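Here's a slice of the assembly, chains where they normally sit.
The first chain written gets the first letter, and so on, giving A and B; residue counts start at 1 in each chain.
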Amino acid sequence: MGNSFGHLFRITTWGESHGGGVGVVIDGCPPRLPLTEADIQPDLDRRRPGQSAIVTPRQEADRVEILSGTFKGKTLGTPISMWVKNEDARPEAYSEMATKYRPSHADYTYQAKFGIRNWQGGGRTSARETVGRVAAGAVAKKILREEFGVAILAYVAQVQRIAAHIDRESVTFKQIESNIVRCPDESAARKMIRLIEKMRRAGDSVGGLIECVARGVPPGWGEPVFDRLEADLGKAMLSLPASKGFEIGSGFAGTLLTGLAHNDAFRMKDGKVRTVTNNSGGVQGGISNGETIYCRVAFKPVATVMREQQTVDIHLKNTTLKGRGRHDPCVLPRAVPMVEAMAALVLVDHAMRQRGQCG
Amino acid sequence: MGNSFGHLFRITTWGESHGGGVGVVIDGCPPRLPLTEADIQPDLDRRRPGQSAIVTPRQEADRVEILSGTFKGKTLGTPISMWVKNEDARPEAYSEMATKYRPSHADYTYQAKFGIRNWQGGGRTSARETVGRVAAGAVAKKILREEFGVAILAYVAQVQRIAAHIDRESVTFKQIESNIVRCPDESAARKMIRLIEKMRRAGDSVGGLIECVARGVPPGWGEPVFDRLEADLGKAMLSLPASKGFEIGSGFAGTLLTGLAHNDAFRMKDGKVRTVTNNSGGVQGGISNGETIYCRVAFKPVATVMREQQTVDIHLKNTTLKGRGRHDPCVLPRAVPMVEAMAALVLVDHAMRQRGQCG
């Protein structure tokens, strides 16, 4: 269970890192949207291993194929099935994982839950699972852009203690993609890259923050009570591998202000109700207020390190395990399209729900 | 939409702050659980206004009534409907809200979404909506305690910059309830109370952090991919009024460590697979690992302040608004049972899902 997300625009992902492949089914996509593999592949290329010197060198082309739901280049309104074949299957590389639980991975918890696990490359727990999300997210982003005029951008805002300075109202996709760490602050980006390279040499890893902005969301998206925009965005982001925290608007820092300082005063501007500040992050009472929505996701340093660590084996004996082979010292550059995808999935679903209930 | 939460243990809340009342329907409660109003009322008393000198003086008895789903003091397995009648209805106190949008409240966004709103006391956006959650949470906590041996506790961990020091493995309910701010660190609690009293005098407000722990969760609860425990906990907490952030385990601070320092080594202890540290917060790959689950929720300072603020009115004119009447300078003490309730709702649902799929 738990492999579906969304209500009206609903995706179901499937696949293990080693097996036939990974994929996704989108149910509820609006009809008549122009859509081909060329709309999907660029985001998969931003997600894939081996794309730059600072990510895992595992080589996968990750060619997406649309199997259903389109006709002559347009969506039909029926389920869109997309998949990527697995290629780089080297089960022998993982033989130690068959008997030892990797620290801070999900090997042990999957075994405890299901009484069985695919230990090759992490199986379903592998970040490879996110291929389906990114593919579906590309569709969601296109709908948001073309039908609703909403733009979604994500970027690396901090690597360990190196924080970037970014104007979220003006940052562009081009700026983000201008360097391999996907941080639009060039000076910070250079430091981040150096830190990641250092971590690779040390066989260690680092985490950090990704910030995501959605510009152009009209007032009125989001639901009262449980399905607030920030609740659904939070769930979406916290379902990403290695994420440990989420905040919207002023977030944790906002707890240091008093109410008077934190409140966003309303003022009319160009005939529209606007707020003077945006501590709310574009969401009030769970519903968008027309300002830019922004949130941040905390990613822990990835658990795979090239160093010996204490662990236990499947026979419940203490032992040690040393990571070997491919090493991804920082997941953040590849997580950027994942964060965008999850934000887009939440927003397109709420756009359709709003249309469904309120016409 | 969006007023239901959970899959197998599913609640639906209803009600506005001014209207007939507020309530909840629980669908899927296991049968034969002893249950009367006496199991519910204590948590509602911890949630209600007027309970102490540092919360809103609004007086509401909040007497819960069980309307269905029990028979001779036991649950039937059928829907449990509970409600609390509204009493303190003074619509005249809110007449200014009929025409002016309160800053950082949901008045404007509800109007934008629905084209109509109940402006009396915030209507559905009022924190009064959480009565239903707390009532359902009391049932969930009882099931977790009696059927699964799981204990859930929440407490105030920080008010603005005043941070408490608390041992999450040993903290008790009695310690938490020993003072009106619900912080089990007595020294910090005193400072917190003084700060909140100062804020009341200033007509201002403060926010902070609530930490929640779940002890006794067996390995194996939680689902891969979208319904990870931390994702569902995050959604649950971020659906609470005034929440702006969520973190599990090491959370945001964990991004400052390297992987080697952050990883939780496995060691056998008393015949069980245990981790030496618990940066994971009891959850790995979205599934419980048997360690104590802990998470923190950031609450912004409440938006109602007794000071004049800039805003706009329903005629789209700039104006000002000054809060008057009852003033809740800090929502944290009353939010503690809400946080417990949301954690319990997530965990009992996953316990039942695990039983349903894996037997």
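Please note the rule applied: a contact is a pair of C-beta atoms (placed from the backbone, for glycine too) under 8 Å apart; a residue touches a chain by one contact, two chains touch by 3 or more.
Given the structure is predicted, the values throughout are model-derived calculations rather than measurements.
This homomeric assembly is drawn with 2 chains in place; in total, the structure file defines 4 copies of the chain.
Here is the rule we use: only the chains that are shown with their structure count from here on.
Averaging C-alpha coordinates per chain places the centre of chain A 26 Å away from that of chain B. Considering their complex, residues 1-5, 13, 101, 103-106, 108-110, 112-115, 124-125, 129, 158, 160-161, 199, 202, 204-209, 218-228, 230-239, 241, 243-252, 254-260, 262-268, 271, 273, 275-276, 279-281, 283-290, 298-305, 307, 309-312, 316-318, 353-354, 357-358 of chain A touch chain B.
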